[in-house]
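Every protein chain of the complex appears in place save one, which is left out.
In this document, chain identifiers A and B correspond to the written order of the chains, with residue numbering beginning at 1 in each.
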Amino acid sequence: MLNMRLVRPARLVDINAVPGLADIRARDDGGLALGALTRHTALVTSRLVHEHAPLLAAAARHVGHRAIRNRGTLGGSLAHADPAAELPAALLALDARVVVAGPSGPRQIALDDFVLGALTTALAADEIVTEIDVPPVRRAGWGFAEVARRAGDFALTGVAAVLHGNRGRCTAARLVAFGADERPVRLSAAEDALIGGARAEESAAVAALDCRPPADVHASAEYRRHLVSVLTARVIGEALARLA
Amino acid sequence: MTRWVGAPLPRKEDARLLGGRGLYVDDVARPGLLHAAMLRSPHAHARIVAIDAAAAARRPGVHAVLTGADAAAVSRPIRPLIPTPVPLPDWCLAVDRVRYAGEAVAAVAAVDRATAEDALEQIRVEYEPLPAVVDPEAALRADSPLLYPELGTNVLWHDVFEYGDVAGAFARADGVLGERFGIQRYASTPLETFGAIAEHDAGLDTYTFWTNDQRPGLTLAILADSLGVPQSRLRLVTPDVGGAFGNKRRPAYLLVCALLARRAARPVKYLEDRLENLAALMHACNGVMDLELAYRADGTVLALRVRDVADEGKNLVSPTQHNLIKLGNIVNGYGIAAVSYEAYSVLTTKCPSGANRGIGKPFMCFAVERAMALLARRLGLDPAELRLRNYVGTGQMPYTTPPGAQYDSGDYAATLRRALDRFDYPAAREAQARARREGRLLGIGIATSVEPAGTNLAAYELVTGRRAASGSAEAAMVRVEPDGRVRASLGDPASGQGYETVVAQIVADELGVTPDDVHVERGFDSATTPWLYLSGNYSNKFSVTDVGAVLGAARAVRDKIRRIAAHRLEASAEDIELVDAVARVRGAPGRGVAMREIARTAYADVLGLPPGEPPGLEARHAYQNALAQPVGADRTVRSQLVFSNAAHCCLVEIDPRTGQVKIVRHVVVHDCGRELNPRLVEGMVHGSTVHGMGAALLEEFRYDADGQLLSATFMDYLKPTALDVPDIEVDRLEHPSPFTPLGAKGVGEGGAIPAPAAVANAVEDALAAYDVTVRSLPITPEQLWRWLVASKEAR
Partner (left out) sequence: MIDVTVRMSVNGRGVERTVSPRRSLADFLREDLGLTGTHVGCEHGVCGACTVLVDDQTARSCLIFAAQLHDARVVTVEGLTPPEGLSALQAAFRDCHALQCGFCTPGMLAAAHELLAENADPTRDEIRDAIAGNLCMCTGYVNIVRAIELAARRLGASAAAVGAQGGAAPAPPRRE
């Protein structure tokens, strides 16, 4: 964006040298605390992430290519808030909270309240993201799938799922689509259907009700809506399989 | 006696390129070098009301500013290749009017690129927008807005060619298959963008250019003409070139650099950034082709009727080539006796079109091979069988197509059979049937094509009605230095093909040395390299002309060595052979003179030369391939000269839910005559095939109705990555051409020409149950999904 002169900040502060911002910690409650400077590569390779939030590792694997993942950060992805980005959607599915810091001290923002729209967040001009807290996920199944024109591209559309339940029956669901609206969006209709006992395909059929997908040179809104359904069925299947 | 030609040697170029020690144009350092940036039109079509660049010129670090009006005051318009009924002056920067989004209107030279770009923001341009002309069919209509009102039309060229009894064949036919096909705009987009440095020596009043321009001969003529400078005062140097594929040409940018350099009295470099490259360098023409095949019930194709609209964008520099260059081979590899070809070359407000790997032939092949696939379906014939029934046979070689191209050699049927064999076609069909029963969509696509090499510029007489440049030729130099070591140079600057290696192989065989003993100059330098107006890296021409030039020069040196040796050894020159850097008497290996000693004689001890033999051991040779002839009275012409051929078999799998296509296998069997270095040939086949796959599935320069380019970055203009393509499986036949100096033919386009058709045929085959017809490219996941939806709704 800087190279194309699309953004022209008067001042640019490199926070890479701030100590502690790249740490990945297991929290006492069994959750995960991820420093804002956690690189995508670290999400892919970290044992802690694989243990506590494998969905996040799977999502990070889809971000760009290796050289991009080596430099790109979790906090950067959140603060940029590209509607087609994988990580904000995965974090929303995981019910994560964002810790931000500014002159008036730190505050916590639920992911859903943090990303407000395309490239728009609740971050004030004098604040930075410092940490992302992922709550403990116990006995949950997860799924992640996306369709992109090429591997490594921004997704046309993708869906992340975290399901709770037992014996193949779903008791709680967080289904989140990305590239399907101005921001990552919960697929409430599909979640309700699933909890109400509907099968994966039936739930997926109503998934797009919660999306207002964009149209661009790569895909129409109509096709993206179709993909939301297809991918929702896919990730529900994956998540139920993991649950069992 | 060829010891080295034909050997799969590793390349001489590689050690430097692998170590980061190449010298590309952006690496050329000049003292006091300034960096240029260009201001480009945001409008597809607009009148330039006013430009105010005064503020930009005042900025610190800025050394020169040039607007279109400035350029028009101090230079002449770029000479068009095709004269138009009224002059359409085309300066190096837009004057009065812009005709595509991204056309350059002003340029700045500053201490660095960022400073130059800062200054661009201070240039105020007042535009009066005009309606864009985006669709070529709409551009043909009488009520279309015009790019050049003085021309009275957007049509640069329209003509109809008829060869053989077309009407009779259609009347006799058992059936006619008609279809409309389209091709999108795409480009090979070499990884290195186009660039140039210009330096003006005010004392000598000479200009030196360093550039990755791939047609230096033609470009030098344009530079001299537009700058009003004698060619004797121009020098053009081509260093390592980071890929070209036809795209690397824009004399206008060299002119801008020269004019800025003169103003600033310092050397000036301009290197496109990628966005400029995608929006403004050149695209292959998009186009529309209406095609009709007249056929007999047994599948024999009797005649072909084509209406071909080529959308040139704003291309005055090289228009009509997409039409002209497919005319000769519009029948592809088939013995179709009657042809009607209607050509339109149309201006639109889009990026100039230009040469791109295969120029026009990928569209020829897409349309003809799609039509053959449709005909096979209609007749219930296997698509391979239909092709085998229609090929030009080996007994017919050399075969002249109705429009006049001569297919020199090859066994098209054997090439396809080999490909089917390598693909294990029957097993693939069985696997496909099994997969269908499991609900999976597998498709098999076959496409075959001819691949021309060498362009005969006389073909442009069909457009202009008079002969200007003509023929097909190249020049080379071979020199044995005073120490006996060999140096060679060629008027054709390589852009990755490995000429340093292959030229060394050719020279080594002639002079009895090893390729390591032969230093081949990098690139091109008009001050030292022999060259012609026709010189350059284009049209697959290496095997057709360059080899002849190198051989001619090497043989002249060889003969002189033999004469000198014969004189020294008191033998007959005919009895002297060159082996292991020694000239020795055949049958008496003990009697010989080392090359080093002969060189010493030639340069230093010149009294030791045979009487009348001039000193020195160097030869320059220009070679003209005799196949190139003027246009015949019946409007037939060999627009291209020798023809390789290839057969592709492609296996795809389609995800019916998402519409995504995966190329599972792709087999290429090709025949490019004698392979001078099989390792290099195979590498080019791989890369060329992947270019075609990109065109089939990913790449498209898409414009909106206002003429704005929508796929303007490498995030939206999608090149294939390593994950998008399979390992290409390659096999070959080798039918040498009787008409080239070593029997070699063109290589490099034989992948890019048939691959789009092969992939498209495979996709359509996978969708056989859905009655889908693929008429255009690229086949996107959404397009595929829409076909499936439409097909289900139709039931």
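Going forward, a contact is a pair of C-beta atoms (placed from the backbone, for glycine too) under 8 Å apart; a residue touches a chain by one contact, two chains touch by 3 or more.
The structure presented is a predicted model; accordingly, all values stated were derived computationally and were not measured.
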Of the residues A:151, A:189 or A:221, which one touches the chain left out of the display? A:151
The one residue from B:49, B:626 or B:715 touching the chain left out of view is B:715
Sole contact to the chain not displayed, among B:192, B:597, B:700 or B:764: B:192
Have a look at B:143, B:438, B:570 or B:727 and name the one touching the chain we're not showing. B:727
For chain B, enumerate the residues touching the unshown chain of the complex. 10-11, 13-15, 17-24, 26-27, 29, 112, 114, 188-193, 240-245, 273-275, 495-498, 679-680, 682-684, 686-691, 713-715, 719, 721-723, 725, 727-728, 751
Had the left-out chain been drawn, it would touch chain A at residues 2-4, 12, 14, 16-17, 41, 64-68, 70-71, 151-152
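Operating definition for what follows: only the chains that are shown with their structure count from here on.
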Between chain A and chain B, what's the gap in Å when you average each chain's C-alpha atoms? 45
How about chain B: which of its residues touch chain A in the complex? 117, 275, 657-658, 660, 698, 702, 710-711, 713, 715-716, 718, 720-721, 723-724, 780-782, 785-786
Chain A residues within the chain B interface of the complex: 4-5, 147, 149-154, 156, 217-220, 223, 226-227, 230
